[in-house]
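For this depiction, one protein chain was excluded, whereas all remaining protein chains were kept in their positions.
Labels for the chains are A, B, C, D and E, by order of writing; each one numbers its residues from 1.
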Amino acid sequence: MSWLPGLITATPEEGFQLAIKLSRMAVKFTQPDDAVRSRLRKDYENNADSLTMASQVVAINFQTIAAANRYWNS
Amino acid sequence: MSWLPGLITATPEEGFQLAIKLSRMAVKFTQPDDAVRSRLRKDYENNADSLTMASQVVAINFQTIAAANRYWNS
Amino acid sequence: MSWLPGLITATPEEGFQLAIKLSRMAVKFTQPDDAVRSRLRKDYENNADSLTMASQVVAINFQTIAAANRYWNS
Amino acid sequence: MSWLPGLITATPEEGFQLAIKLSRMAVKFTQPDDAVRSRLRKDYENNADSLTMASQVVAINFQTIAAANRYWNS
Amino acid sequence: MSWLPGLITATPEEGFQLAIKLSRMAVKFTQPDDAVRSRLRKDYENNADSLTMASQVVAINFQTIAAANRYWNS
Partner (left out) sequence: MSWLPGLITATPEEGFQLAIKLSRMAVKFTQPDDAVRSRLRKDYENNADSLTMASQVVAINFQTIAAANRYWNS
């Protein structure tokens, strides 16, 4: 099964989680080594600007997911 | 109850607050440890560029919230 | 009265000023202490990259305001 | 007369120039002192990343201007 | 054959891969030397912020691809 079968989610909260998933998958495709990513995790988890940057990527992906779901307004 | 039941807000000001909440929740999902986030708070609160970066994430999320609310124009 | 009663402005120039206001308010909500923000002001006011970053946040917020006003084209 | 009477331009090239103007005006509103801005100019003019950052702000503003002009397609 | 015959993909997952491809092609056009890009790879692959920045570019390109595909909703 695809890791991304579609952009539609039942709720905004699930849409936000999907935005986080997209953000992480792009990192994973760039650095596929799980051990390296785990090691780097302590770097950005403990740095304020790194966390803000991560939040920004989620925000951009959430724009896409929210638009795909017509903002869950229907 | 969901922390994000929907993107619709009664007013633009509440929409801006929701954009701030989204920005912070993405950080929280990346760094769930409250103590660490509190410790990092003094870093970005006292750094001009960190605050500008935080403002940028809010701006991106506010684009999403404002579009979802059709800019509160109806 | 709300600091953000709506996104509609009479002119593009006022819309740009509102974009600046949104950018600053996000900073203010993150760092509410006026004294700290004043102290940090000399940092970003005298740094080229800091000013470019600030301009970027304004640009993002101006996208939102301009769209809300249908680009003042009507 | 307003420095920003409207977002409509006769040509895409003029639209791009307007995007540059918006980028600079946001800097000017943040740092109104001409002497300081002139002094900082040598910093970003001679730094590759600073120029890329400046180009990014122009790109964001050009999105707004291009959308306002319906991409000059009519 | 063009390296970019179109923006339409059969699935969201393929669309995400195309977004990654666009991100890399822009790097390639800026630095066409394969040996240099390979050498730089170890830099960003082992740096948390570099990976986040790379993820951000993918997110922006995915916005474009997703919109082109009307979010694969039809």
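As a convention for this text, contacts are C-beta pairs under 8 Å (C-beta built on N, C-alpha and C of every residue); 3 or more make two chains touch, one makes a residue touch a chain.
All of these numbers come straight from a predicted model, not from anything done at the bench.
Considering the complete complex, the chain that is not shown touches D, E. Even with one chain removed from view, chain E keeps its contact list with that chain: residues 2-8, 22-27, 29-31, 36-37, 40-41, 43-44, 47, 49-50, 53-54, 56-57, 60-61, 63-64, 67-68.
In the full complex, chain D makes contact with the omitted chain through residues 11-13, 16, 20, 44-49, 51-56, 58-60, 62-63, 66-67, 71-73.
Going forward, only the chains that are shown with their structure count from here on.
Superposition angle, chain C onto chain D, using Cα atoms only: 60 degrees, a multiple of 5 between 0 and 180. Of all chains, E has its CA centroid at the greatest distance from the CA centroid of chain C.
Chain B and chain E have Cα centroids separated by 27 Å.
In this assembly, the C-alpha centroid of chain A lies 31 Å from the C-alpha centroid of chain D.
Chain C has residues 44, 47, 49, 53-54, 56, 60, 63, 67 in contact with two or more other chains.
If the chains shown are joined wherever they touch, the resulting network is a simple chain of contacts running from one end to the other without closing. By the definition given earlier, chain contacts exist for A-B, A-E, B-C, C-D.
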